[in-house]
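Dumping the structure here so I can ask a few things about it.
For this depiction, one protein chain was excluded, whereas all remaining protein chains were kept in their positions.
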Amino acid sequence: MASLLSKIWRTGIVTEPLAGGSDEACVLARAIAEKTRRLIGRALAIREVDAGSCNGCEIEITGLPTPLYDCERFGIHFVASPRHADMLLVTGPVTRNMEVPLRKTWEATPDPKLVVAVGDCARTCGVFRGGYAIAGSVDAVIPVDLFIPGCPPEPADILRGILEALDRLPGRD
Amino acid sequence: MVSFLVEPLQVALTLLLAPGLVGLVRLLKARLQGRRGAPVRQPYRELVKLFGKERVVSRNASWIFHATPFVVLGTTLVVALLVPLLAAPLPLDGVGDLVVVAYLLLLGTFFLALAGLDPGSAFGGMGASREMTIAALAEPTLALAIFALAVGAGSTNLGRIVARTLSDPVETLGPGHVMAFAALAIVMIAECGRLPVDNPATHLELTMIHEAMLLEYSGPHLALLEWAGHMKFFLFLALISNLAFPWGVAVRPGPVALAIAVLALAVKVVLLAVGLAFLETQVAKLRLFRVPELLAVSFLLALLAVTTSFLVR
Partner (left out) sequence: MIGLLPMITTYLAGSAAAIALPGDRGRRVAQALAGAGALLGLATALSVIGSGKAAVFDLPSSVPALGLAFRLDALGAFFLALIGLVAVPAAIYADAYTKEEAPPSGTPGKAAPRSGRLAGATLNLFLLAMSLVVSAANVLAFLFAWEAMSLASYLLVVGDGEKAESVSAGRWYAGMAHAGFGLIAAAFFLLAARAGGDGFETIRSLSSSPGPALRNVVFLLALLGFGSKAGIVPLHVWLPRAHPAAPSHVSALMSGAMLPIGVYGLLRVGLDLLGGGPPWWGGVVLALGAVSALKGVLYALTEQDLKRLLAYSSIENLGIVFMGIGIGFVFHGHGRADLAAVALAAGLYHALNHAAFKGLLFLGSGAVLKATGTRNLEEMGGLIKRMPQTAACFLVGAAAIAALPPLNGFASEWLLLQVFMAGASLPEGLTAALMALAVGTLALAGGLAAACFVKAFGIPFLALPRSRAAEEAREVAGSMRFAMIALAAACALLGLAPSVVMSFLARVLGGMPGVDAGGALFRPGSVLEAPQGSSRIAPPLLALCLIVVIAALVVGLRLLGVRGRTRLVETWGCGRTVQTSRMEITSMAFAEPLRRVFAGLYRPTKDLTIGFHPESKYFVRSITYRSRIRSWFEEDLYRSFYDLLRPLAASGRLIQSGSVHLYLAYIVAALLIFLLLGRWL
């Protein structure tokens, strides 16, 4: 116990401040109502949906709750059920098998809600475009509010994108 | 006059402070994990957000599903009326004793388990089954810990237990007392779904216990249940701290005494919360089928506590 505590003491807080990135970090697909931002801006629950990704984006998303990026400091956390969620974080090109589940997840999420599509595949289907198993990009299945490009995007980019959607980037408020 | 304000004050305090306490534990755990973490006020923001959202309800759900959030929060609030948080004895002292408190919480759990079964979701049913397993196995420990306290005070009445400890601290705070509180603390961990019994931060369906029953809830319903969960945690910590260490509780309620009582309660509960945050950083979640062993240990502790209180009698 003592060794663990002393290690905690020596390590200290490792969370890095969110550095500013390029403006291309995200693409707003449609305007987000101010009311929605006000309601979910400070307490955001995310449900992640892998709609057919190569899992590259997932590896980056897994970085969000780690001490380094610590999305919790912005009041963002991941939840187990779309019923609890305010935002769907969708990755990958939508495969035929995931088309219905994705739509169902969207239906299961209470309003007001946002959809953020992470990665190039989610927007353009990437290298999988035209494949027999692909139903289309995410916005072909459910309305998307924001795209975060990258193959895969870095955790910091994803975080910045989410905060951009909420209009909460540090230094702006 | 003031004495009649004590209980509304207790309910208000529980409603207002409970989310903050949870926020504090979360912040402490974040810091211990090397993270910056969310501010203490984060649970309040989450509740406000949930109250503003839509309810998405399963077509299979019946009235049980809609009634449960109110029953669960209602029973928790009645517990807040009965437990001596600020003063002892309370005006409603004769309405219920420690046994009533335990069974009121069981009433909430009973409905929550039914609500878990109601929409016909596989997760909800699994959560209900696990929650009832743990509740059933925690029950004898709780009863024996109550028994140990009651043997010392000669009563299960909450006011009398507090009064007895205040008047005769040396004799009451013997080893029996300490073991009874250790047992109560384990029961608290099991009942409130804290580590190592359940992980309040887990979002993996296969390992969750408490949250599996809430998976179908959304919006204001979910807010009520989350709030009730926060309050149950707050009340358990407050109950343990005030029964074990009742100093600060107002014996004759007056404005000054009550102010001291609020302060003392805050200090005690925060201290316990800090301890819990350290404990939760240390331990990993137990497998579900190892939990009965933990509860068996607490049962033995409670049994020893009773035996000890006979010996010193």
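Here the chain labels run A and B in written order, and each chain numbers its own residues starting at 1.
We take it that a contact is a pair of C-beta atoms (placed from the backbone, for glycine too) under 8 Å apart; a residue touches a chain by one contact, two chains touch by 3 or more.
The structure displayed is predicted, hence computed values, not measured ones.
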Touching the absent chain when the full complex is considered, from B:6, B:38, B:86 or B:113: B:113
Identified contact with the non-displayed chain, of B:10, B:33, B:75 or B:202: B:75
Sole residue of B:40, B:64 or B:266 that reaches the chain not shown, by the stated touch rule: B:64
Residue, one of A:4, A:100, A:133 or A:151, that touches the chain absent here: A:100
Residues of subunit B (touch criterion as defined above) contacting the omitted chain: 51-64, 70-71, 73-75, 77-78, 81, 92, 94-97, 99-100, 103-104, 106-107, 109-110, 113-114, 117-122, 124-126, 128-130, 132-133, 135-140, 142-144, 147, 150-151, 154-157, 160, 215-216, 219-220, 224, 288-289, 292, 299, 302-303, 306-307, 310
Where the unshown chain meets subunit A, residue by residue: 81-83, 98, 100-102, 104-105, 107-108, 110-111
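Just so we're on the same page, only the chains that are shown with their structure count from here on.
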Length of the line joining the C-alpha centres of subunit A and subunit B, rounded to whole Å: 34
Of subunit A, residues touching subunit B in the complex: 1, 4-5, 8, 11-15, 39-40, 42-43, 45, 67, 70, 72-75, 78-81, 83-84, 86, 108-112
Contact set on subunit B toward subunit A in their complex: 26, 30-38, 42, 45-46, 48-49, 52-56, 202-205, 208, 211, 214-219, 222, 278, 281-282
